[in-house]
Each structure stands twice: as C-alpha cells, then as structure tokens.
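Only a single protein chain was left out; the remaining protein chains are all shown in position.
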Amino acid sequence: MVQETVTLEGHLIDSDILRRAFARIVEGGGEFEVLECRVGATNADPSFAKLAVKARDPHALDAILEGLAYLGASASVVDARTLPAEADGILPDEFYSTTNFETFVRIGGAWLEARGQKMDCALVLRAGVPECVKQRLVERGEPVVLRGSGLRVRPPERSRDYSVFGFMSNDISAEVNKGIAIAGSAREMVKTRAAGEKIVVVAGPAVIHSGGDVALARLVRDGWIDVVLTGNAFAVHDFEKAILKTSLGVCQMSGRAVEGGNRNHLFAINAVNRAGGIRPAVESGLVKSGVMYEIVKRGIPCVLAGSIRDDGPLADVITDTLEAQMAYAKALEGAGMCLMLASALHSIAVGNLLPARVRTVCVDMTEALPVKLSNRGTLQAIGLVTDVGYFLERLESELRRG
Amino acid sequence: MVQETVTLEGHLIDSDILRRAFARIVEGGGEFEVLECRVGATNADPSFAKLAVKARDPHALDAILEGLAYLGASASVVDARTLPAEADGILPDEFYSTTNFETFVRIGGAWLEARGQKMDCALVLRAGVPECVKQRLVERGEPVVLRGSGLRVRPPERSRDYSVFGFMSNDISAEVNKGIAIAGSAREMVKTRAAGEKIVVVAGPAVIHSGGDVALARLVRDGWIDVVLTGNAFAVHDFEKAILKTSLGVCQMSGRAVEGGNRNHLFAINAVNRAGGIRPAVESGLVKSGVMYEIVKRGIPCVLAGSIRDDGPLADVITDTLEAQMAYAKALEGAGMCLMLASALHSIAVGNLLPARVRTVCVDMTEALPVKLSNRGTLQAIGLVTDVGYFLERLESELRRG
Amino acid sequence: MVQETVTLEGHLIDSDILRRAFARIVEGGGEFEVLECRVGATNADPSFAKLAVKARDPHALDAILEGLAYLGASASVVDARTLPAEADGILPDEFYSTTNFETFVRIGGAWLEARGQKMDCALVLRAGVPECVKQRLVERGEPVVLRGSGLRVRPPERSRDYSVFGFMSNDISAEVNKGIAIAGSAREMVKTRAAGEKIVVVAGPAVIHSGGDVALARLVRDGWIDVVLTGNAFAVHDFEKAILKTSLGVCQMSGRAVEGGNRNHLFAINAVNRAGGIRPAVESGLVKSGVMYEIVKRGIPCVLAGSIRDDGPLADVITDTLEAQMAYAKALEGAGMCLMLASALHSIAVGNLLPARVRTVCVDMTEALPVKLSNRGTLQAIGLVTDVGYFLERLESELRRG
Partner (left out) sequence: MVQETVTLEGHLIDSDILRRAFARIVEGGGEFEVLECRVGATNADPSFAKLAVKARDPHALDAILEGLAYLGASASVVDARTLPAEADGILPDEFYSTTNFETFVRIGGAWLEARGQKMDCALVLRAGVPECVKQRLVERGEPVVLRGSGLRVRPPERSRDYSVFGFMSNDISAEVNKGIAIAGSAREMVKTRAAGEKIVVVAGPAVIHSGGDVALARLVRDGWIDVVLTGNAFAVHDFEKAILKTSLGVCQMSGRAVEGGNRNHLFAINAVNRAGGIRPAVESGLVKSGVMYEIVKRGIPCVLAGSIRDDGPLADVITDTLEAQMAYAKALEGAGMCLMLASALHSIAVGNLLPARVRTVCVDMTEALPVKLSNRGTLQAIGLVTDVGYFLERLESELRRG
C-alpha cells in the first residue's frame, strides 16, 4: 500500500463531507485511517479531519485523491520537480533525501518506483527512472528530484516489526527470554530461504573471540548463509584460530594466553598473504577449518571492508571505503534477512544500505548499538541484547533440529 | 602461609646482612620475597631492603622475625591491643576493620585465627577468641581489637585467581571465549562437591526473564546447588511462570505479552500466600515446576531477602534487612564456591559476607557489576560478561555430560 | 479526560451511523479518536469502527456512552464488581491490579476517583471510596474491586512526555545534547515550585563518589529540594566525606586512595551513631558540611531505606523494607517532580509508588536503568544517559543563574 495524507476542513459532519469522503475512498479500492478529527463544538464551528489514505499503488491513489479534491481535500497530485546536478557529486540545495522505505516518484503523470532503495541518497533520473544514488556518485547535469510534490513513500507496516520473531519485540532489553527470540530468528531464516531470498551475515571479530565461530562455520557449511559482510579483523582472527589455535593470542582450547601470542595475528596475515590470498590459503591446505574456510568451500560471497585500525591487512581486503561501500551494496542485492552480529561499524554501514523491508536482527551485548541503529533510521532492526556466542550456538542448534 | 613485611637498612651487602637474613628465614622453614632492594651506590652508602617473610603459621613466623630482629629487621611482635566497646554497636575510634582474608590476632603471645571471616567487621574477643562481628552486633564492654600491632592477614595467593577456570581470568571483558570459562566453572563445581563444600547460587530475577530458569531448576534437581540466596522478585517470577506460564506478563512459550499480564505477578503472590507459603504451595500441587519447586523438593535452604521495591511480598520473605543479612551469613557457612547470577543487589551483599577463599564467579551482561564487586573488596570474584541464560544452559549441559 | 473504547458495526456510512455517533459525542462535550475504521467494500458489506471516546469526567462519559448505545455502540456502563478479601493480605483471584494512571471506579452509579494512585495495588473500598492498597495491607473482608466493568483510567496524555524538557525526549540515548535537557529540567523545577508542588530527589551513593554531592548540597541549601529518598550508603559516604574527606576511602581532594581507607565508612557510621544519630551529629558540630548536613539544617524530610548490603547501618535507617516502602510512599505525597539520580534500587522502588502524572527524570550512565523503569511501567520517566556529577553541577548552575 502507498499512502498520502489529506486534510479536510469545514462542516464535515453536518454537510456530510466526511461520510462521502469515506465512501469515495472505499469505492476506489482504498483504505483510510483517521489521523485526527476535531469536530466543531457547535453547529457554527468548522471541523477538521486528517486522513491517511492508502491504496494498492500510486495510480489508484491518484484516482482517489482526485475524487477527494472535489470534496475539498487538500492533496495535490503533480509531478515531482527536478534540477540538474551542478557538478559531479554536487546536488541542488532543494534535493530530496531518501529514507529506507520504498519510494515512488511521479514523472510525466506516472508513479515510478525508485531503484536500489536505501537511505540518505539522492533520487536521480537515469533513463527516466528514479534511482537512489549516493551523493558522491551523482554526475553533473543528471536530473535530481527535489523535495516537495510528486513523492510517495510506502510506510512501514507495523506488522512488519512483528514478523521476525512472530511477536512484537522492538523494545530493546536484556530482560527477555532470548531463547524464544532466537527460535523466532530461526523460523524467519527458514521462511527467507523458502522465499528464495538471501540471508546476510554482518559480523565483527567478537564472533571469533566469543567462540561463536564454531556455530557460524556450521551455518555456512550447511547453506544457511548466503553472504558475509565483515572486515579484516574478523577474517584475521578466524585464520589465527585455524592456523595457530589462538584468538588475540589466547589459546582457544585452554583459554590461556600464549607466550608471545600477540604476534599470532600478524603471523596469520603473513601466512595467508604469502599463500596469495584467502582462496589459495584454503586450497593449498594452509587453512583447514573456520568460518572463512567454509565460506571458500561453499563459494559464497564475502566482502572484507578495510578500516583504519587494521593490521596487515589481508590481501583480499578492500581498503578504499567508498569502494567497499559499493561492494557491500552490491552483495546486499536480493537480501531478505540480515543478521548483524556484534559489530557497530559494519552494522551501521549495512543499515545505511538496506531497504527497510529486509528483516534485520541486531545482536549485541548492550542496548547501545540497537539504539544507535534506530537513531540512524534503521528502524526495522530488532535488538537482541545477548552474547553473540549464545545466539549463534542456539540458532545453529534450532536450525539443525529443524 | 601467613606473612609479615620487614625492612632492613644499612650495609646489607658488604656486611653480609642480607645473606644471613635469607638464611635465617629458610632455616626457620619460611620463604621470602624481596619487595624492594636499593643497594647503596658506593661502599659508603647504606642499602635498604624490604622483604615479605612468609611462614606456615603465625608461630613459626614469630620465631623467624625474632631472629631477624637481631639482624636489625624492624618487625615488632607484640600482642594486639583492645578497648571495650563504649556502648551497644559503638566501637572505640581506633577499631580494626576486617578484610575478607583469613586473619590472625596475637593474644597472650598466641596467634588465634578469627572466626566467621568477612569484610568490614570489628574483631571482638568472645570467650578469648577473636570473632568477626558486624558493628551493630558488638555489645557494650566487649573487647574490640584495635588497628596496629598483633594482627596478621593471610594474603591472597595469586594462584587462587587461576583456580576457578584453570587459568587466569580476572581481566573482566566481554571479548573472551565464554564456553571455555563455563567449562572451567563446571570443573570447579565438580571439585567443590568432591571436597564436601557447598555450592551457593545468588540469583536475580533476570535469571527467570532470560529463560535461564529451566537449566537452573535442573541443576537444583540434580543436586548441584546447596544453597540459593535471592529475593522476592526471583521467587515471584518463578511462581508466575509455574502457575501462569508468563514472566513479567510475557508468555514464556510464545514471547508475546499477555493482555492484562501486568497483574500476573500479583496473582502468583496471592495464590502462594493463600496456600500458606512456598512449601505448602508446592505440597498442595499449586506449583508443579520451576526453580522454587525443585528447591522445595530437594529440601535445600533458600533465603529470600526483602527489598524496598518488592510487590507482595511472599510470606517467606525476610523483610528486615539486618535479619536477612544474618540469614544469608548463616547459609553461607561451609561455602566453597559461589555463583552470582545477574543480581547487583544480592551479589554485593553476598560479597560482603564471603571469605576471600570462596571461589566466586560473577555473571552479568556488562563489566559494571564485576568492577563494582572488585572496587568493594570482593577481589576473588571472577567476572564473566555474558548472558546469564547462556551461562546456565551451557553449565548444565557441561555437568550433565560429565 | 477519561476515555472508553466503543465499537460500532453495521452499515455505518450508508446508514449514517458514524456521522450521528460523531455528533452525539461532540454534543456531549466529548472528543473522539477513530482507532480503527474498516468500511465494507460494497454496499452489502458491513463496516466496523472502533472509537476512543473521551470526556471531561466519568459522568459526562456515561451520558455520551448511553447515547451511543442507541446507535448500537457496545460499551456497557455498569458498576464495578467487588468481592471481600478472603483473609488479611489475600485477594479474590479476579482482583483488579492498578496502573500508575488516575483511575475511576463506578460504585452505585457514581464514578469515584481512586485515592493514593500507584501501580500494582488492589483497589479496596474504604468508607465507600476506592483506594490503592498494597496487597499485603488489604484486610480480611474488605471489598476488593474486580477486573472488568466499572473501571476507567485516565490515559497518559502524550503532551505530558513533552513537558519535562519542553520537547520530546523519551527516546533514551547517550547521543543527545545533555545541556539542553538539563536546562529543560531546571525550567521544570522552577514551574513545579511555582505550582506549590514538591521536588523529590532519589539518590544513590554514586552521587557522592562522582563528586555531584557539592552541587546537590547547594540545591538543598537553596531550597530546591523538598524530599530526599535514599539509603544507608548515600548518607554514610556523605558523612565519610564530611568527617574524613574521603569517599570509599579515596581522598576527595587529591583523588588518592588513603592508606587503610576502607575502614573510613565504618568510622563515619560509628561516629554518627555514637552522637545519637544524624540530627545530633549535625547539631553537635561533628558534621559540618555535605548533603545530609544541608538536609538537617533545612529541615526537609529524608528517608533512609535499609538494604541487605548495608554496613552499619546508621541509626536513622529503616531496616524493615515494608516499613521503608510506606515511609517512601508518605514522603512522596504532593510530589510534582522527581529526580532519580544513579540508583537502580531506589529509583525502581519510587517508580512503583509514583502516580504517572509526576514529571520524572532518570539520570544514569547507561541506557539499562531507564529501559528497566519503562519495562516496569514507569513510562513517564525520561532517561538522561549522562554522568550524574555533570547533571547536578550544570543543573545547579542553571538554577543559580535563574
């Protein structure tokens, strides 16, 4: 459903305007929600109503709104305005900035859905079709949609929030039964796979340190994960564990710090880079286990984005952040579900690139990261305040038992 | 080992004093640690050494110190001083305040170990024996030990920190492999039981909300837990779940909030109190599952301490905080290990009552609680930053597999 | 405004029922909100509407609902049902559990406002008037209101949330400009005082450790605070600082830990108790500064509630938690604003006792406490994630500058 907000003013009840407005909407196949309704206290006083009018598509909505206009409803239905980009990467000041909700632009009387929906983009007409384009990638002279008329957004359906866990759970809190929420995540993964959509994992190195890597490697091996988006450190510590059995220099068998273990991650980088990169490191037998091993064996895409705190880095890391951002965006195409695992940097980056329709679960040890994601517009992300190791172990066990 | 710090000054090397001091200590069956050693730059300059001298018991230490005195070492060996308490609960200003380490008091030339070791107590001579007594329980005229001479503390052995998990783990951090630490906790429980010591659980209501109650109930049923120290809310939410299948009004099957569920905990209190208390509630068949059910079935002690935020409370709650503190202290006698589970209030209370020799694991979602415990002197508590539900599930599974 | 939800079904638009319902409500001096409106797709299909009907008082609402009943609206207007309490502290199973919103009970055809509004209470008729009574204080035979008919709650007005800071701020987050929020709190204190309502401070010992005590003492001295609700530790550390210049044994001038400083808080307790309690300790000149000093000098009420982790305690502490709860409840009468400062225990306790109309600000270092308060029903508490020392310093400076 797309929607438009219209206002009606006057003797709405006495003059039977409201009744007729409701009727018009229903006749047009639409629905409405009364957002506000102030009825004049006396017969002399005017009334006021604000309705959210919804219809299957922008065209049906247009027809309804035209009808309502005869009753005095205020919604204007005109084309979106555009202005050419002044220079490469420079927008006209009145540019419209996208959200992560599906967006329609009225061009030549037709409503066109924007391509590549993501937040904080400009809407640029390319071959006559509106497209979400990051500011810096807009080229001089391209028509940029301006804010104001001719724009419609498919509002987030509330039921959407319910869908991931089968119940309402967007109150972020550590005080909930995480077992239930994890079972809900597993059910959603089953549904996503059945729908032919991708399941994306965004992971930070804490997945390895916390021991969650064993379960994650199994999930990859068993085909539950379609894309892994992460950075250098995740892969390095996974290799450190595969090659030297330590993580950050701590033995993953005994929990004891290994003498001189702080060089182990550099050793792992060196060994993998000497082999010629991640794929050759696996194929040559240097790396025989771990998440990265399963990723290579399964052949699923894995993007390693560089960060300023990287050691090494591994030869496979994309060190340019804009290039990495584009590689993430490309890998996210077709995503139906996203698991964000203990990584503030990469989770916020992915939130910036995801349309709101992707079911998103954000697992972290404190409320702070889900709160941040929500503050930055990734409202669909459901916060699960728990240990990422627990989440992965139990998720894997739920999926294995089916 | 008890220990005393002594200082030596003078021409320690030239005059062969240090060598003779070392020899005296070893001859006396003791050990030493050179805490500080500043050797004079020239033959003319005096040297300085500070030694920690250790011996099996205070008497052996006395003998060594007497010998060292002849070499000029500074430790004095005299009786502890006492003054009578001025009034009930009022100490002389120079009172000695206890730590949670084993303490010896020299009285009439003999070193006597203090009874009921716990921190922040006065040392009172009762029937000639020093006893750790909470300030308010000291009676007028009782001899109170003063700070200064005649006191010795058995310092915490560093290896003690290693013992709980079989490795060093008192750096509190969420970034560790919790699976390893939980396995270490399980091993320690096995050892504690083998040694005939008690395993105490201190639990907050988050254990129930997080779903950890299922595993905890099994641990109680299988005889792993000897004492449970908690408050009203833990028991109430456990009963709410047993009777109505909700926790804080949230259904523990579906995760959905139940319409009007905020009255469920009051309903549970009402039902249990109507039955005449916890034991009758179980025996009458009103309560058929849960942690409290297993506690009653097993017959282990469980102390419910009142707090100002309690609803109800259940008839079994001790509402006077001083009385509750004494009941906790009594229940802690014979404890060899303590699991503190997601409760700041009760964990700090128990930390105040435990001798440092009790192996203590503190499980919480953030670093803040273990840091607080450590700041307040419960240095032996090892922080495990994870989800308490995870901890309990995995602990139970480790112990079941043996 | 009180409100009732009514449903209408049938040919609402065609038959002009909705228009007439709206008219009836407005004629009766009421307002409405259309919560749901599904209009039949064809003339044959029935429609459905759910309205929230609001009126100034329960009587006016009755009149409107009676009118709507003729149009087929579903709300029933009958008296509340009661059953006698089975025994002291034992309620009939169908008891109604209160919220913290103003509540009206229909008795003998009249709507009576409940006295002593607070959450998680039974409603008991005492001298024919409904009263919020904690479960344990209900006496055998007293009529207890049952859930179901004859109950109305004044819903929280959304604008209420805006009032504390002059803007919407119930999204808990550390990422906001706290200076603005603190200025808003100061403005609200000025308004509260002007309205002749009380300003209550609920404080934990972190106020002292963080150095916020200096500003709080000034606020008390200058008459900004009417009631202080806290526990033993707050007062003890305040006295420790006043008498020995340390807090938890750390010198508050230099920040250095004082040798043997862990006995200082026991020393302070001893000294104050020897003086005969808090008031004599101030009057005798033993205590010459600090928050407690200003409280005594100003003569404002201060309730110290006992907790199981208390040392001492000070002679003025109420060690029975139920008695302390009642003392808190009494001190909260007439409160218009509440500042909750870095204390989980006392803040949740006070949240349980406050009607929702009291403007409440909860200051803590993490999102966890405001989230907990909200989960437990204290929805009016606005979370301010910042250092309590900062909050107090800047609040005091705002109020001083006027």
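All chains are identified by letter, namely A, B and C, in their written order; residue positions are counted from 1 within each chain.
Just so we're on the same page, a residue touches a chain if its C-beta (ideal position, glycine included) is under 8 Å from a C-beta of that chain, and two chains touch if they have at least 3 such contacts.
Keep in mind the model is a prediction, meaning the values are calculated, not measured.
All shown chains touched by the missing chain in the whole complex, by label: A, B, C.
Screening A:8, A:21, A:34 or A:91 for touch with the missing chain picks out A:91.
When the full complex is taken into account, the listed residue touching the unshown chain is A:324, out of A:324, A:339, A:356 or A:399. When the whole complex is considered, the residue among C:58, C:92, C:211 or C:231 that touches the unshown chain is C:211.
Although one chain is not displayed, its contacts with chain C can still be listed: residues 165-169, 174-181, 184, 206, 209-211, 247-248, 250, 252-257, 365-366, 385-387, 389-390, 393.
Interface with the hidden chain, as seen from chain A, comprises residues 86-87, 89-91, 93, 95-97, 99, 120, 122, 134-136, 147, 248, 260, 262-263, 265-267, 269-271, 273-274, 305-313, 319-322, 324-325, 328, 344-346, 348-349, 352, 366, 368, 375, 377.
Even with one chain removed from view, chain B keeps its contact list with that chain: residues 13, 16, 18-19, 22-23, 25-26, 31-34, 37-41, 171-175, 366-368, 371-372, 375.
Going forward, only the chains that are shown with their structure count from here on.
The centroid of the Cα atoms in chain A and the matching centroid in chain B are 47 Å apart. For the pair chain B and chain C, the distance between mean C-alpha positions equals 36 Å. Looking at chain C, residues 366, 368, 375 sit in touch with two or more other chains.
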